[in-house]
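What you see is the complex with one protein chain gone and the rest in place.
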Amino acid sequence: MAHINENRDALLGRIKRIAGQVGAVERALGGNANCTEVLHLVAAVRGAVNGLLDEIIVEHLEAHVARDGLSPEERQQGAEDLVTIIRRYSK
Amino acid sequence: MAHINENRDALLGRIKRIAGQVGAVERALGGNANCTEVLHLVAAVRGAVNGLLDEIIVEHLEAHVARDGLSPEERQQGAEDLVTIIRRYSK
Amino acid sequence: MAHINENRDALLGRIKRIAGQVGAVERALGGNANCTEVLHLVAAVRGAVNGLLDEIIVEHLEAHVARDGLSPEERQQGAEDLVTIIRRYSK
Partner (left out) sequence: MAHINENRDALLGRIKRIAGQVGAVERALGGNANCTEVLHLVAAVRGAVNGLLDEIIVEHLEAHVARDGLSPEERQQGAEDLVTIIRRYSK
């Protein structure tokens, strides 16, 4: 959990902002926002989530695969985590 | 706002689920979830947001560009909305 | 075929450049290029293809869905073409 601990506050800040953006979409859908506004709000959430996922992937790569002192088994597990994400979510 | 009105409940349902997923990431980061769990939770949010954005794009295309009875100006505006999203967010 | 005709030369120019980039990947793989070079060459092809696809989607939207004078059936067909692409290829 090292890299999550080190960057917890930064990551929490980003996810809270995303939660706020998602809340804005909810209010827009519940209120009278027009479709174009909803379209842009959702697209902005997508951009923010992509940025967060990239950041967590980069940190996972460094902390669980590249870092000095990891055992071969730890490196393989860290690499497998990333391969699963790459195969499932990147198009 | 036609298509948003028609599909409001379905769209609200989807955004509420996404809000729930984002909440789960927040709790995981605040708690003792390991990095791999956080990685998968954020990747799942990305998948859900992509799906929602696709749906809203498809509805916007049909309601504001293709639908019968729109004025040429309404069609152009509807098309421009989508072009902005395509250019800014699709990579 | 209107928009393809109007923009044929520009589109042909872009696809020829992509063909050249793909040829460079082939030569790199066949020669002694290192992995990092191959990685960047393929990533550059991806960027170019994404840009070309965006352009064709935008033109298709304008020429086959938004343009004045299309019949309702032509608009629906144009919209369905785009919905198929959005659902199949955007993640």
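Residue numbering begins at 1 within each chain, and the chains themselves are lettered A, B and C in the order written.
The rule we apply is simple: contacts are C-beta pairs under 8 Å (C-beta built on N, C-alpha and C of every residue); 3 or more make two chains touch, one makes a residue touch a chain.
The structure presented is a predicted model; accordingly, all values stated were derived computationally and were not measured.
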Hidden partner chain, residues of chain A it touches: 47, 50, 54, 57-58, 61-62, 65-66, 68, 72, 75-76, 78-79, 82-83, 86-87, 90-91
Contacts of chain C with the absent chain, listed as residue ranges: 1, 3-4, 8, 11-12, 15-16, 18-19, 22-23, 25-26, 29-30, 32-36, 38-40, 42-43, 45-47, 49-50, 52-53, 56-57, 59-60, 63-64, 81-82, 84-85, 88-89
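To be clear about the criterion, only the chains that are shown with their structure count from here on.
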Where chain A and chain B are represented by their mean Cα positions, the distance between them in whole Å: 16
Inter-chain centre distance, chain A versus chain C - centres from mean C-alpha coordinates, in Å: 28
Gap in Å, rounded to a whole number, between the CA centres of chain C and chain B: 23
Junction residues of chain A, two or more chains touched: 89
